[in-house]
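Subset of chains shown; positions unchanged.
Labels for the chains are A and B, by order of writing; each one numbers its residues from 1.
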Amino acid sequence: MSRVCTNELIKKLGLLNTENMYLNDFLHTWDKTDQELSAIFTVADILEKMRKDNISPKVFDSGLGISLFRDNSTRTRFSFASACNLLGLEVQDLDEGKSQVAHGETVRETANMVSFMADIIGIRDDMYIGKGHTYMKEVADSVEAGHQEGVLEQRPTVVNLQCDVDHPTQSMSDMLHIINTFGGVEKLKGKKIAMTWAYSPSYGKPLSVPQGVIGLMTRFGMDVTLAHPEGYEVMPEVEEIARLNAASSGGSFSKTGSMSEAFEDADIVYPKSWAPFVAMEKRTDLYGQGDQDGINELEKELLAQNAEHKDWECTEELMAKTKNGKALYMHCLPADISGVSCDEGEVAASVFDRYRVPLYKEASYKPYIIAAMIFLSKFKNPADTFQSLLDKSNSRIR
Amino acid sequence: MSRVCTNELIKKLGLLNTENMYLNDFLHTWDKTDQELSAIFTVADILEKMRKDNISPKVFDSGLGISLFRDNSTRTRFSFASACNLLGLEVQDLDEGKSQVAHGETVRETANMVSFMADIIGIRDDMYIGKGHTYMKEVADSVEAGHQEGVLEQRPTVVNLQCDVDHPTQSMSDMLHIINTFGGVEKLKGKKIAMTWAYSPSYGKPLSVPQGVIGLMTRFGMDVTLAHPEGYEVMPEVEEIARLNAASSGGSFSKTGSMSEAFEDADIVYPKSWAPFVAMEKRTDLYGQGDQDGINELEKELLAQNAEHKDWECTEELMAKTKNGKALYMHCLPADISGVSCDEGEVAASVFDRYRVPLYKEASYKPYIIAAMIFLSKFKNPADTFQSLLDKSNSRIR
C-alpha cells in the first residue's frame, strides 16, 4: 500500500524540473520556481514515507554537513542533525567560539578550509538586519569559487537555516503542514491565512518568520493578511515580493492594523511576535559601533513599545471569529503562552493546548524539509536515485 | 571456538523473556525482572564477543542517540558514545548551555522537538535528590505521549546514565565484572560483598553508586553489607528494596557502622565516598531558593563532617582482613587515592595499584552494558536479530 504511494510520489517528482537545484543553494523560497518548491514537498513526503516503511534513504557513504549557528538553537540544530544523519552525512559544528573564525580570518578562506570534504553547509544567522543573508551569499560564493578553482573536489551547497530576510526551512515546514491539514495544495485556493503580530514580554525576535510566511504563502492562491501594530513593519522588499506572488498566483496580499480584522473568517492564523524592522536596523548599527549604552536604551524602548500592545494576544474570543471558530492555529515554537511560559504572551493557554499536537506535527516536518533541500542539491535525477533506493530497500533498523 | 560460544549465548538469550523491554526505558534495575537483567548481561557478552571477532553489530543504518548530561562527564560520555556508535546511532548532545532548554521551555515540548529521528535518549542527572529520576520519567512520558499522538514516528527509549536514586549502567557493569571474576552468576551464592563508605577530601559525591550496588547485588544470593559512619545514610526506600531483594534471592542485607567489620571475610569490597542523603536534600532546597550563602555554609559543614572519618580508608591492613586477604577491590573510578590524587583519600596507593587492571576491566563493560540496554529496547526478538547479524558477519574493520 504505502510502497505504491511512494512510487506515485517518485513518479510525480520525475515530472518536475529540478535541474537548477542541482549543486545550488537554498537561500530564499522566492529564488525558486513553483516546480522546485513542489519538488521539495514531494521529496520530504517520500523521505517521510520511506522512513516509516523502515527503508533507509542513506545516499552518502561519507561526507560532512557543516552547521554554523550564530545564535543558540535546540530545535533547528536537531532538525539539521536529523536530516544529515538520515542521508548519511556527519554533522560538524563550526563553532566560532572555539574556532579561529573569531580571530579575523576572512570568510572566503575559512569557508574553503573547512569544506574539503563537506557536502552541505547549514547556516543560521538571523540576528542582524542586513547581515545574515549577505554572509550566506558570501559563503556560497566562496565555495563556488573554490570548486571552480579546483580547491574543492565537490561543491558544498548552502542551506539557509534562518537569515535576516527569510526562514525557508520554517515556512516550507509550515506550508507542508497546511497542505497535509487541508488535504492537498489544490485545496488552498481562496483559503484565508492571517500572519499577525502578537505581544511578547521579550523583544528582538527575528522578522524572518513573518517575512518567510508572506513570501511563501502568497504563492498558492491564498488570501494572505499581514497584521501588526504601527511601527512593526517588516522589510518593504519582502512585502513587494508577497504582492507580486499574490498577483500571479490568483490570491491576494493585504495588510491591516487590527488583529481582530485579520482573524475574521480566517482558515489559518499564525500569531507571533517580532521586532520592528527599523529598530533592528538601529540595533545592528549600534552593535557595529560597539555602543552598549545605546543598545540597552533601545531594548528598554522596545520593551515599552511592546507593552503598549498587550491586547495582541491570540485568545479564545479571537479564535471564535475565525472560520467556524476552527481556524488552524500555527506557530514556529516556542510560543510565549500566557500564564504558562510568561504572565502575558502571544497566546492563551487553552488555545495553545488545544492545538498542541498539530503544532508538534508542524515542527516534525522540518527535518524532512531540510533533508529534501540537501537531496535536491546533490542529485541531478532525484527520481532515479529514489527508485534505486527503493529497489535496494535497505532497512533503517535491521 | 568463539563463534560457537556466541551461538550458545544467543541460544541462552532466546530462552529469556524480554518482551517488556521492547520500546521500554531502563531507569532502575529493580524495575526489571531477573530474566531481563540476565538478558542485559547476555547481550553485553554477545556484543563484546562479536566485536572481538571483528563482526559488526551495527543494527541502525541511521538514527540519533541524544545525550543529556547535567554534570561534567568524560567516562560516561564516551561509554554512551561508544555504545551508540557500535550499533550505528550518531550521538547528538542536548547541551542546555547552548540550547533553549535553559530559556524556560517545558520538558515535554523540548523532548518531542529533538526526538523526531531519535532512537535513544541517555540522561545523566544525579546532582539533586528528588529531581533526577523525576526528570527522566517526565522525558520518557513525554516521548511516549508524542509517539501515541502520532508526533514521533518511533518511540525513543530513555537510558538512565545516573540519576539521584540509581546508577544502573554502573551497577550492571560492576556486576558483570563480578560474574566474570567469580566464574559465573551461579558461583555468587553466599559470597560476601561490602559496600562501604570511604573518606574523601571532596564532598557531595552522589549516592546513586552505593544505592545502585545494594539495589542490584542483593538479587544474586550474596551477603551484602552496607557500612558507613553515622550520618551517611542512603535513601531508606532503596534500603527497603535491598532487604526485599535479599529475602527473595536467599542472600542477606545487613548494615554496620564499622568499615573493619564489613571487610571481615569479604569476597568483594567496594569502598567509596558519598554524601549524606539528608545533606543532599538540604542542598537541593538551598539551590531551589538560590541561597548561595546557605550552600557555602553547608559545604563547609560537610567537609568538616567528612574530616571526622579519615580513618575510613581502604588500607592494606583492612584488605588483609578480607577472605584470604584477597577480596576483589572495586570502584567506579575515579578514586581518591591517598598520596596520589590527594593527601588522604578513599584508598591506599598500594591497594589501588594492585587492582588497577581489574578496575579498568570493570569500567570496560560499561559501553557494552549501555549498548545492551539500547539493543533490548529496540528489538522484539533480540536472539533472531543477533542470529541474522552473525549470518551476515559484516566486518567492523575491513
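Just so it is clear, a contact is a pair of C-beta atoms (placed from the backbone, for glycine too) under 8 Å apart; a residue touches a chain by one contact, two chains touch by 3 or more.
Note that the structure is a prediction, hence the values are computed from the model and not measured.
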Report summary line: Full complex copy count, 2 shown, is 3
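Assume only the chains that are shown with their structure count from here on.
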Requested in this report: Could you work out how far subunit A has to rotate to sit on subunit B, using CA atoms and steps of 5 degrees?
Outcome: 120
Query raised in the report: Just how far, in Å, is the C-alpha centre of subunit B from the one of subunit A?
Result: 41
Report summary line: Touching subunit A in the complex, subunit B uses residues 59-64, 90, 92, 94, 98-101, 103-106, 109-110, 112-114, 116-119, 146, 149-153, 378-379, 385, 388-389
Query raised in the report: In the complex of these two chains, what residues of subunit A are touching subunit B?
Result: 48, 51-52, 56, 58, 72-75, 77-79, 81-82, 85-86, 88, 90-91, 333-334, 340-341, 357, 360-361, 363-364, 366-367, 394-398
